[in-house]
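Input: one structure, supplied below.
Up next is chain A:
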Amino acid sequence: MIDPGYISGLSAILFFIGLAGAFTRKHAIIVLMCIEIMLNAVNLNFVAVAMQTGDPEGWVFISIAIAIAASEVAVGLAIFLSLYSTRETINLDEVDLLKH
Partner candidate 1 sequence: MNELEILTLTPLFAGLLLLLIYEVVPSSTKKQAVDLIKYANMGIAVLLFGLATQIGLENDWLSTWSSGSFGAQGSYLLESEYTSLISSIGVNWHVGIDALSYPMIWLTTLLIPISMLVQWDADKGAQFHSLILLMEGALLGVFAVLDLFLFYVYWELTLVPMFFLILVWGGENRRYAAMKFFIYTFAASILMLIGILIVYFHSAPVSGISGTLTHHHFDIPLLMQQSSLIGSAGLRTVVFLLMLVGFATKMPSVPVHTWLPDAHVQAPTAGSMLLAGVMLKMGAYGFLRVAVSLFPQETITMIPLLIFLGMASLFYGAWVCLGQTNLKRMVAYSSVSHMGLIFLGIATMQPLGIAGALFMMFAHGIISPLLFAVCGSFKHHYHTLEIGSMRGLAHHSPFMAGHMMLGWMASLGLPLMAGFVAEVAIMIAFWMTFGWWVLIPALTLILTAAYYLWSMQRTIFESGDPHHGILPDTMHDEKPRDITWHENAGMFLLGGLTILFGILPALFFEMMSNWSTGLVSEIMIDALTTLGVTP
Partner candidate 2 sequence: MAIDGELITFGLFSLIAIGGALGCVYAKRVAHSMLSLVFCFFAVAGVFVLAGAELLSAIQILVYLGSVMLVVQFGVMLTRRQIMEGDFE
């Protein structure tokens, strides 16, 4: 059995990679994927605790979190499509009608 601390460590690394990506990349879909990486990192944390305590509560959290993540992707892409249909781009640097 591996140390849950390692899993948490991996989780932290993934989370910060995702966070950095979400702030630096300008392509909306890539930002969305970065958010998915962050949510995956959270799941790793929960699984680490569940492993330690043997309490399945963490697993329940993970399955719900996965469901939320999936719906978030669906909603996000729907929004991007609606943006694309009026503006022909989903690059965040080019969407700047509201900056005034």
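Definition applied: a residue touches a chain if its C-beta (ideal position, glycine included) is under 8 Å from a C-beta of that chain, and two chains touch if they have at least 3 such contacts; residues count from 1.
Basis for inclusion: all candidates are chains of the complex that A comes from, given by their letters.
Here the structure is a predicted model, which means the values were calculated and not measured.
Trainee: Could you sort through 1 or 2 and say which touches chain A in this complex?
Mentor: My answer, from the options 1 or 2, is 2.
Trainee: Show which residues of chain A lie in contact with candidate 2 when the two form their complex.
Mentor: Checking each residue of chain A against candidate 2 gives 1-4, 6-7, 10, 13-14, 17-18, 20-21, 24-25, 27-30, 32-34, 36-37, 40, 43-44, 47-48, 50-51, 59, 62-63, 66-67, 69-70, 73-74, 77, 80-81, 84, 88-90.
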